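The complex is shown incomplete by one protein chain, all other protein chains being positioned as in the whole.
Our next item is subunit A:
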C-alpha cells in the first residue's frame, strides 16, 4: 500500500502531532506514505468566500502534481478540509467543461494541468477499507481496555459527499476504537459542527456549539477526532466553553490513541503537544492505568497478568479520573 500523502498546512503548524502520529501509525500498519512534492495550501474553507476559481485551483494544483509525480497512487489526506477540497475538484470541476477549462487556465500559470482521475481518500476510509480492523487489531500490543472514547467526526469528511460512511450517523471510527481494545462512548454529537472558523470572528456562536459537544461527551475518557480544526476548537477554548455549559475533557487525535495501543510511547505520538494534557495526564495515558497488556505476539504474558492484578479496579478508575482532572490544569 503506497499513498500520495497530502498533509496540509495545519499538520505542519499547530497540528504537528496529527502529522507525526499519522505517519507513525501508517508505518506500523505497513503502508508507505510518499509526500506530494512541493504541495501547497488547499484553501481550506477560506478560499470559497474570496475567489471561486482559487477555491478549485488551489486543491487542483496538488492533484495535478500528484498525477504527474506520483502516478497510480491514491491521495491520502488526513485533514477534513483538505480532503473535501481535493475531493471537490474531482466531483465539481472534472466533467464540467467550462469550469474545468478555467481551472486549468489558472493552473497553466504554474505550468500544470489536471486531467482528473486521481482518487482522493480520507484516512478513515483507508484505515477501514484498505487496512481493515483485523490487521489493526493484530498490531495492538497494549490494549486500550477500560478506556471509553467519544468518536468525533465533524462536518466535512462526510458532508456533502458521503463516500465511506453515513453522514447522518457516522460509525467508521467505531471498529477502529474497538480494534484497539477501547470502548465507544455513544452520543449524538459525533457529526455536529464545532463552529469551524467562526471561532475566530464570531466566537460566541462557535462556543455554543463547542459547549454542547463537550457536554455530551460526559462519561467518556477522551474525545477522539481526525480533524485539526475540530481538535483545536474543542480543546483550546475549553475554559470559555465551560462557562457556556461544556466540561473539560482531553481531545486527542485518533491516530495518537492508535499509536499508543500499538506500543508507541507518548513522545512518539506527541501527547506533549495537546493543550489539555499536562505532564500528569500524559503519564496517566502512557502508563495506561486502564489498560491490560494483550497476550499477543511480542507482548510479555507475565507482565500482562501482573499489570492486571497490581492495579485493582478502584485504582484504575481513580487513574482514569486523573486523566480527566489532569486536563483541567494546563
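Definition applied: a contact is a pair of C-beta atoms (placed from the backbone, for glycine too) under 8 Å apart; a residue touches a chain by one contact, two chains touch by 3 or more; residues count from 1.
By definition in this document, contacts and distances are computed from a predicted model.
Chosen from "Serine phosphatase", "4Fe-4S dicluster domain-containing protein", "NADH-quinone oxidoreductase subunit NuoF" or "Branched-chain amino acid ABC transporter permease", the protein name that UniProt gives for the omitted chain reads "4Fe-4S dicluster domain-containing protein".
Touch with the chain that is not drawn comes from one residue among A:78, A:182, A:195 or A:246, which is A:195. On the side of subunit A, the interface with the absent chain consists of residues 9-10, 12-14, 16, 38-41, 43-55, 57-58, 61, 102, 105-110, 155-156, 159-160, 162, 167-168, 192-193, 195-198, 200-206, 209, 236-237, 272-275, 330, using the contact rule stated above.
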